[in-house]
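For this depiction, one protein chain was excluded, whereas all remaining protein chains were kept in their positions.
The first chain written gets the first letter, and so on, giving A, B and C; residue counts start at 1 in each chain.
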Amino acid sequence: MGTHCYTSIVIVRVLIFGELARELSCKEIAVDVVSTAKVRDVNFALAAKFPAKSQLFQTARLAVNHAFTSPDSPINSSDEVALIELVGGG
Amino acid sequence: MGTHCYTSIVIVRVLIFGELARELSCKEIAVDVVSTAKVRDVNFALAAKFPAKSQLFQTARLAVNHAFTSPDSPINSSDEVALIELVGGG
Amino acid sequence: MSVAIHIVDGPLQDATNYGAQNSLAQTATNIGATLVFEGVVRALEGARHIRALEYEAYEPMASRTLAGLAQDILATHGLISITVEHSRGQVSVGERSFRLSVQSTHRKEALAATDEFITRMKCDVPIWKSPVYS
Partner (left out) sequence: MSVAIHIVDGPLQDATNYGAQNSLAQTATNIGATLVFEGVVRALEGARHIRALEYEAYEPMASRTLAGLAQDILATHGLISITVEHSRGQVSVGERSFRLSVQSTHRKEALAATDEFITRMKCDVPIWKSPVYS
């Protein structure tokens, strides 16, 4: 009579730009998070996937659906997530 | 056997501008100073001539021959003196 | 009070309507100062010579963030108008990639607004630049 834990996993795609995109040779990173994940869990998943860039990814600002959001905001696989860091327009 | 003091007097013309010129209805003020006078003596002579504006004239900056000068500089009747105060270009 | 944002492909052209000559100024008689700041691509990026900068804008967030920032700066500094133009794509050395045009009643707020706008833009607006070497 055990307890069954069902935690569904969703894939979140994170757009990256500029120097970071060139360095990693990609424009988008896909990470797995649990379906109840918050924005900060996406940061942690990115950091786990790229240990060499752990510091950057843990603290990077993520925009969800074209707006900056709180690390506490919920996240869905249908959200458009973008890493907005190292910008320098002008 | 008294001592004779000869102090020659020179006339210095001081150009004025802007509000002050309109208020006094003139563009130039002539004052008498001794021939050994310094720039500050011109200030004092102006203040003595217009007691109601004593404060302004005692402290006003005078340009001599188109440059700001020290109150200690000598002054001659041939110098072009201008009162540069209350400016506000731009 | 008005805000306008333009993301332009390639280098910015000459501004056609500067300061007091534009249509707003003909009606807004409380304009006492206009300020136009332009960013120009320099030949040196760090220690290396470049030929151009390539600007990448994440749209529509870039335009939205610029508009939100402009609205905020307009309100905070009590400006009369603010217009932002930013390039995307390639801009060669000597060409302009950014123009901020501000109208205000006095000079102080125009200068303070320009300084704050550019500082915050560089931090918050998703536009990236990459050097293009010869």
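Following the convention adopted for this analysis, a contact is a pair of C-beta atoms (placed from the backbone, for glycine too) under 8 Å apart; a residue touches a chain by one contact, two chains touch by 3 or more.
Note that the coordinates shown come from a computational prediction; the quantities given were computed from them, not determined experimentally.
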{"item": "Chains on display which the left-out chain touches in the complete complex", "value": "B, C"}
{"item": "Absent-chain contact - pick from C:35, C:66, C:82 or C:125", "value": "C:35"}
{"item": "For subunit B, the residues touching the chain missing from this view", "value": "15, 17-19, 22, 63, 66-68, 82, 84, 86-90"}
{"item": "Touch residues of subunit C, complete complex, unshown partner", "value": "14-15, 18-21, 25-26, 29-44, 93-96, 105, 107, 110-111, 114-115, 118"}
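The rule is short, and it goes like this: only the chains that are shown with their structure count from here on.
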{"item": "Mean-CA-position distance for subunit C and subunit A (Å)", "value": "30"}
{"item": "For subunit A paired with subunit B, centre-to-centre distance based on mean C-alpha positions, whole Å", "value": "75"}
{"item": "Where subunit B and subunit C are represented by their mean Cα positions, the distance between them in whole Å", "value": "50"}
{"item": "Interface hub residues of subunit A, defined as touching at least two other chains", "value": "none"}
